[in-house]
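One structure is given below, represented as structure tokens, and several questions about it will come after.
Only one protein chain is missing from this complex, and each of the others stays in its spot.
Labels run A and B following the written order; every chain starts at residue 1.
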Amino acid sequence: MKRLQLQRWSSSALSSRARTDGRLQRQLCSSKRFQSTDATPVQPASEQLAEQQSFPSTTIRRPVRVSKYKLPSPPVQAAHESAKLAALHARLYLPSRLPLETLARCLINPSADRNPQFNNSSFSVLGHDLLTNYATEHLICTYPRLPLSVVFATLYAYVGPKTLAAMAREWGVEHAALPGGEVDPGLLQYKRVDPGTDLSTEPLVGTTRPNEDQKHWRKSINSSVVYDNEFGDPDLAGVPPSELQPEQAQNTKPVTMEQASADFVRSVMGAIYLHAGRAAAKRFFEQHILSRHLDISSLFNFSEPTRDLVRLCARENYEPPVAKIISETGRRSRTPVFVVGIFSGKDKLGEGAGASLPEARARAAVAALKGWYLYSPVEVRVPSTMEEEGAAPWKPVYVDLGEVVS
Amino acid sequence: MATFITVSRRPIMGMPFGIPFLLPSYEPVSLESRRNQSSYRRTKQRLRIKPDASFGLSSDKSHSHIVYNPPSSSPSVYHTPTKFLPANDARRSLRADNYANAPAVEELPSVFKSEAEKKYHLTPSDVTEIRKLRLNDPMTWSRGKLAKRFDCSPLFIAQVCQTSPQKKEIQKQVLEAVQSRWGAKRRMAREDRKLRKESWGRDE
């Protein structure tokens, strides 16, 4: 899968002012922020925001005091006044090194505030890479023989947008109706998609796959490794923001609740990594993601199980599989049950029960193939354990030939 | 214990017929409405059978042995078959003696009625002959007829050659004509059968 360069990431994702509490406060007092060039100084409120404006489009650099009602997202100082935010911080048992300001920034989607200094885009990119990295290494080391399509489905089930959105719901994250500077910073802020919008009709533009407009071309599963994202979906993240249309950059695109919630969970992961370190991030992943229940054996969908099993036995130099009736009842009745086992030589590969002999045979072949694909070594160790202090020397993990191709 | 209860119950069950009339709680009930003999306790009592002989301690060995009691359920798919384990996996040696009393594979009946033995008697010239016949006169030389003539399976004919597009079109029209005469019941039954077959692969 894709390589991560975490050291480089961490320095660019975390702006200098967000790194420590002391520096954060000092920067806040010294620098100024304004969102638009034509912002007029209105009533100086007590919660004035002062931050450096870093947009290249701005030419005038003069200190302007902006009311919080004019800001696209809540000011940084408001983070310490929000009971919701503190409660969320405590509810997730986040490390104390992660300040409330960062958690408040995690709750601001780029669709609410497009200034990358104040939204969670950089955190969520980092968190997404961390989540998929940890999930992938766990999956590939635990089940080394899983076929690629099932790996995609399993990753989707563990760190896919639907799961992350469900996690945000289970954490009790509430959503703001409309983003703005006066909103409680403990609410998830994003620009909502208008009701009734059909999301599936939008043309798929900006993927990394060549000839993306050809809808009817065959898409092989191996090309998904190169061109698609971690879940086998078209990869839209490959386009750098500079190539986007200028009008697209001006008007932020609304996002769905699922996307915004998933981005929040990802950015919490990224923020933990940046503030509390690698060990805390991995612990967070294990406690919140790996602890979820997933039966991987239910994610398989075979179309030709018997043919695949014959190919598998031929590839591995086993005797060709033979289906035998182990037991049966009610053959001439309305509700017969056959238990068929598939044997290769003297060994039983799998067995299945069905109301007809072909059904029982197909189910037995499915069980045998799942027995092959769901092999798991006795001792599983993932590569990221080498990052711990005093780790034992690395022993190579079991690597399989690959899935059965027919 | 069990015998004691049955003995102590007996006098009540075999009560002389005259006495119940004297009891205040007596209600003349018909035989049909009386409570069934089987109660939870009685069913439990009858199920209380001796443990299987294999559970007990054998006399010739010392008392430190493991009782191997396979579950009476279909095996889990997470339990990798021994044949599929890599050569250096520790589970291979652990499982070695557990399957000593498994039934012999040769004795089990096959799923198919008769296994067609493979002959491998067709030569390349026969294959070209098949292709020529099928291409020139697809209406006469169907898969079944060719299979009968060359003494092979229709599946082999399909693997070797394809029919002409005209024949395919005609066959498609024939199928559509047949299917157009199906009623709602038959069509639905066929669709259900197809869906059921797809569910086998998902193991539902």
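Quick note on the criterion: contacts are C-beta pairs under 8 Å (C-beta built on N, C-alpha and C of every residue); 3 or more make two chains touch, one makes a residue touch a chain.
The definition used in the following text is that contacts and distances are computed from a predicted model.
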{"item": "Name per UniProt, for the chain absent here [options: \"Trafficking protein particle complex subunit 8\", \"Phosphatidylinositol glycan anchor biosynthesis class C\", \"small monomeric GTPase\" or \"Large ribosomal subunit protein mL43\"]", "value": "\"Large ribosomal subunit protein mL43\""}
{"item": "Residue touching the undisplayed chain, where the options are A:Ser67, A:Ser111 or A:Thr163", "value": "A:Thr163"}
{"item": "Touch criterion as defined above, residue of A:Thr201, A:Ser291, A:Asn317 or A:Ser333 at the omitted chain", "value": "A:Ser291"}
{"item": "In subunit B, positions touching the absent partner", "value": "52, 54, 69-76, 202"}
{"item": "Contacts of subunit A with the absent chain, listed as residue ranges", "value": "83-84, 86-87, 89-93, 147, 149-154, 156-158, 160, 162-163, 166-167, 169-172, 186, 221, 232, 286-295, 298-304, 308, 326-327, 329, 337, 339, 353, 369, 373, 403-406"}
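In this text, only the chains that are shown with their structure count from here on.
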{"item": "Contact footprint of subunit A on subunit B as seen in their complex", "value": "74-75, 77-86, 89-91, 102-103, 105, 108-112, 197, 200-203"}
{"item": "Subunit B-facing residues of subunit A, complex", "value": "297-298, 300-303, 305, 318, 322-326, 339-341, 343-354, 357, 359-363, 366-368, 370-372, 374-378, 398"}
